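One chain of protein is taken out of this complex; the other chains stay put.
Moving on to chain A:
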Amino acid sequence: MGMVADHEPRVVLSARGLGKDFGGFTAVNNVNLDVQHARIHALIGPNGAGKTTVFNLLTKFLQPTRGQITLLGTDITRTRPDKVARMGMVRSFQISAVFPHLTVLENVRVALQRPAELAVQFWRPLKTLNQLNGRAEVLLEDLGLTRWRDARAADLSYGRKRVLEIATTLALDPEVLLLDEPMAGMGQEDVRMVAEIIREVARHRAVLMVEHNLSVVADICHQVTVLQRGEILAHGDYATVSADPRVRSAYMGTED
């Protein structure tokens, strides 16, 4: 791994003047964002602030109305979402995105198939894919899923589905990881475990996450961007942002 580069802030994903209109409604406006290598960047804000829309814009699941997005030095403003994923930016979804009727192992293997060029062979038997088991099992072991290797993803607990989703994402070894509320609906135990996993994976890659759990944000995130009504309200480290009176009134809705 890059021993020299990791402490030098390097922007891997940036957005300039990003905006999205739905009909006459402006969901996101003038968002500037710089996500750095080996840093965890949180995107927070009240419900309906446009966090998920920003995610969809950055990953190109939605086409922006205005602005420009750059990933690893390449302009991706008009790139298709699957291409963006192949370039090294992989996202998760707010609702757990597993393949429910595949086993845990198969879920991870689906991610491995494309880079291993084992995705289009319609003439080869399924057991061809067993050559990917070794790598998949290492990922399962890293994330504590080995016991559920052969369980159907649909039968996992909610927290484990989220962990499986992270395992599947990591299988692609992405440069930039976008996690949409990775801890939503989890118990305390799972939250701690997933926070630890995210901290670990962010040592060598950039993470941008939407998160409501502010103690997690305070704990693991280096940068915080606060969105309100589709625009950036504040930006900085957690201490700076949480001290900002505008953030306190917008986010908590209680302060003067």
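In this section, a contact is a pair of C-beta atoms (placed from the backbone, for glycine too) under 8 Å apart; a residue touches a chain by one contact, two chains touch by 3 or more; residues count from 1.
What we mean here is this: contacts and distances are computed from a predicted model.
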item	value
Among "PspA/IM30 family protein", "Electron transfer flavoprotein alpha subunit", "Amino acid/amide ABC transporter membrane protein 2 (HAAT family)" or "2-oxoacid:ferredoxin oxidoreductase subunit gamma", UniProt-listed name of the chain not shown	"Amino acid/amide ABC transporter membrane protein 2 (HAAT family)"
Residue among A:G23, A:G73 or A:P125 that touches the chain left out of view	A:P125
Selected residue (touches chain absent from view) among A:R16, A:R66 or A:R114	A:R114
Full-complex contact with the absent chain, from A:E137, A:E175 or A:D219	A:E137
Chain A residues touching the omitted chain (full complex)	59, 61, 80-83, 85-86, 90-93, 97-103, 106, 109-111, 113-114, 118-131, 133-134, 137-138, 149-150, 168, 172
